[in-house]
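Report on the following structure.
Of the protein chains in this complex, one is absent; all others appear in place.
Residue numbering begins at 1 within each chain, and the chains themselves are lettered A, B and C in the order written.
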Amino acid sequence: MNDQAANGFDFSIPSATTLAPSIDGLFYALLALSLFATVAIVAAIVYFSVKYRAGSSADRSDAHGARLNIEDIWIAVPLLLFLIVFVWSAVLYARIFTPPPNTTDIFIVGKQWMWKVQHGSGRQEINEVHVPLGVPVRLVMTSQDVIHAFFVPAFRLKQDVLPGRYTALWFQATKAGVYPLECSEYCGTDHARMGGSVVVLSQEDYERWAAQTLPQSGEKTHS
Amino acid sequence: MSTASARLHEQFDTSRQQLKASKLGMWTFLATEVLLFGALFCVYSYYRFAFPQGFALGSKHTDVVLGTIETAVLLTSSLTMALAIRAIRLAQRRAAVMLLLITAAFGLSFLGIHAGEYVHEWREHLFPGHRFNDSLRAVNGTEMFFTLYYVMTGLHALHVTIGFCVLLVLAVLTWRGRYSPTYFTPVELGGLYWHLVDIVWIFLFPLFYLVSRT
Amino acid sequence: MSNPSVRTLRLYLLVWLALMMLVALTVASAYVKLGSFNLVASLLISAAKTALVMTLYMELRREHGTVIVFAITGFCWLALMIAPTVADIATR
Partner (left out) sequence: MSSYLSDGVTLRSWLVTSDHKRIAILFSIAITAFFFVGGLAATLIRIELATPQGDVVSADTYNKLFTLHGIVMVWFFLIPSIPTTLGNFLLPIMIGARDLAFPRLNLASFYIYVAGGIFTVACVIAGGVDTGWTFYTPYSTMFSNSYVLLAAAGVFVVGFSSIFTGLNFIVTVHTMRAPGMKWFRLPLFVWAIYSTSIVMVLATPVLAMVLVLIAIERIAGIGFFDPALGGDPILFQHLFWFYSHPAVYIMVLPAMGVVSEIITCFARKKIFGYTFMVYAIAAIGVIGFLVWGHHMFVSGQSMYSGLVFSLLSFLVAVPSAIKVFNWTATLYKGSISFEAPMIYALGFVGLFLIGGLTGLFLAAAAVDVHLTQTYFVVAHFHYIMVGGAVMAYLGGIHYWWPKITGRLYHERIAQIAAALMFFGFNLTFFPQFVLGYLGMPRRYHEYADRFQMLNVLSSSGAVILALAYVAPLLYLTWSLFRGERAPADPWKAKGLEWTIASPPPTHNFAQPPLVSGKPYDYSPEAQ
């Protein structure tokens, strides 16, 4: 696990898929919008509080001159900004939920408190998912018992895994490495221990790895 | 009929205001009843959309004759309930008591018919769970149809039972002359409740008995 | 002794008759192969019955506007709940 400085002030997480930068882009845009609004409002409150504090000699004539057109402005402006952000987010959301046609499919079964993974080549693994770099990968997931959620912070993606039906999560990895995997939908006692990792290998390494059909836990099979 | 008038509660200024408050309070309560049943109608809509064949097949196994009779019985009980309130307005106490008792009797007969249906369905292995008849279970959604059928008609039957008790109490109080053409709010509120229970059945009947009979 | 605000017996019986006919109609409509229109028909008939019961038996027509709004709000909120929920499974 290439963990960053164990508990230093490192407030960044890797961005390891094609969609991650776009999602981060929208995130930081919203952050900027929020910072601006917060600073503006708090500054106004502080300024008014100081200038018009009880007993101050500020000019208070025409205090109740209700300029209602300002009311329309601060209805229209937020509405407009919100619609812009909505369209931006809607386009991204659609891309997140529409896998490209030719994906490498990996089958995942969530079970109370572990992830069972089955690759196309027959290779199986527990709590670890090896995926190829640079090609679209689609995880076809279902659950054996309760609702879990397959969450990889470095990919900025998560998808609930439901019993009784399949849910899918697609991504295209852009950086090799090992990224933490977490279960983010509460699923019982060891919900916090249901983590694992997603290992991104280059295309050739993945093929060579997937070809070996040694069972991951290493006990000798009779064949 | 004695000109009994309401005891004006001290927080009200006029009895007209008190009547308006009771009516508004009752209608708000009826709105919560609509939404209480509404959650079940929402579950019904969701699964009817998901399993159209299952619901059609399930509906064919309900007894449409008894269902129709029940609907007629409940609608007629709404008539007698409305006539009972009309009778009180015309100060015909004896007629009002009779009509209230007839309405209660209709309610009871509805419950009786419905109990009969449940017994019949128990024998035909139509209760969900391990006893559910396998040929029906093969069609997706049929068992869900019957799960919904028992929960929704069961909750409705519970409301009919409550209504039945309310009607008996109202009949006794009317017999004792508690109400008069100028004050009969409790009977009116009881009537509103009874009509709503009838309206719920008006929707339950086609959704369970008449999904498709072809 | 007739109190003007009281409706004639005839009206109550007429409403009852209409309700009975609507019951017959809804049962009959189930035996006709209309496909998805079966559901629409049965809901419309039920709505008609409900309207009859509410306006006349529950005397909504004579009530203050607020009470009518309260009476209708429950059903509107029900639609607000069912429509998006069914839309979800329909577009999944």
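Note that in this section a residue touches a chain if its C-beta (ideal position, glycine included) is under 8 Å from a C-beta of that chain, and two chains touch if they have at least 3 such contacts.
Source: prediction; values computed, not measured.
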Here the chain that is not shown touches A, B, C
Contact with the hidden chain, among A:L26, A:V109, A:V140 or A:V178, goes to A:L26
Please pick, from B:T76, B:N133 or B:T147, the residue that touches the omitted chain in the full complex.
-> B:T147
Mind pulling the subunit B residues that touch the left-out chain?
-> 9-13, 17, 20-21, 24-25, 28-29, 31-33, 35-36, 38-40, 42-43, 46-47, 50-51, 54, 128-129, 140-141, 143-144, 147-148, 151
Footprint left on subunit A by the chain that the document does not show | 3-11, 13, 22-23, 26-27, 30, 33-34, 37-38, 41-42, 44-45, 48-49, 52-64, 66, 68, 70-71, 74-75, 78-79, 82-83, 85-86, 88-90, 92-94, 96-98, 112, 145-147, 149, 151, 153-154, 156-160, 162-165, 167, 180, 182-193, 195
Which subunit C residues touch the hidden chain?
-> 66, 73-74, 77, 80-81, 84-85, 87-92
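Here is the rule we go by: only the chains that are shown with their structure count from here on.
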Give the chain pair that accounts for the most C-beta pairs in contact.
-> B-C
Quick one: report the Å distance separating subunit B from subunit C, using the average Cα coordinate of each chain.
-> 14
What is the distance, in whole Å, between the centres of subunit A and subunit B, each centre taken as the mean of its C-alpha atoms?
-> 49
Mind pulling the residue numbers of subunit C that touch at least two other chains?
-> none
Contacts with two or more other chains, residues of subunit A listed in rising order | none
Can you name the residues of subunit B that touch subunit C in the complex?
-> 20, 23-24, 27-28, 30-35, 38-39, 41-42, 45-46, 48-50, 64, 68, 71-72, 75-76, 78-79, 81-83, 86, 89-91, 181, 191-192, 195, 198-199, 202-203, 205-207, 209-214
Enumerate the contact residues on subunit C facing subunit B in the complex.
-> 1-3, 5-7, 9, 12-13, 15-16, 19-20, 23, 26-27, 29-33, 38-39, 42-43, 45-46, 49-50, 53-54, 56-58, 63-64, 66-67, 70-71, 73-75, 77-78, 81-82, 85-86, 89-90
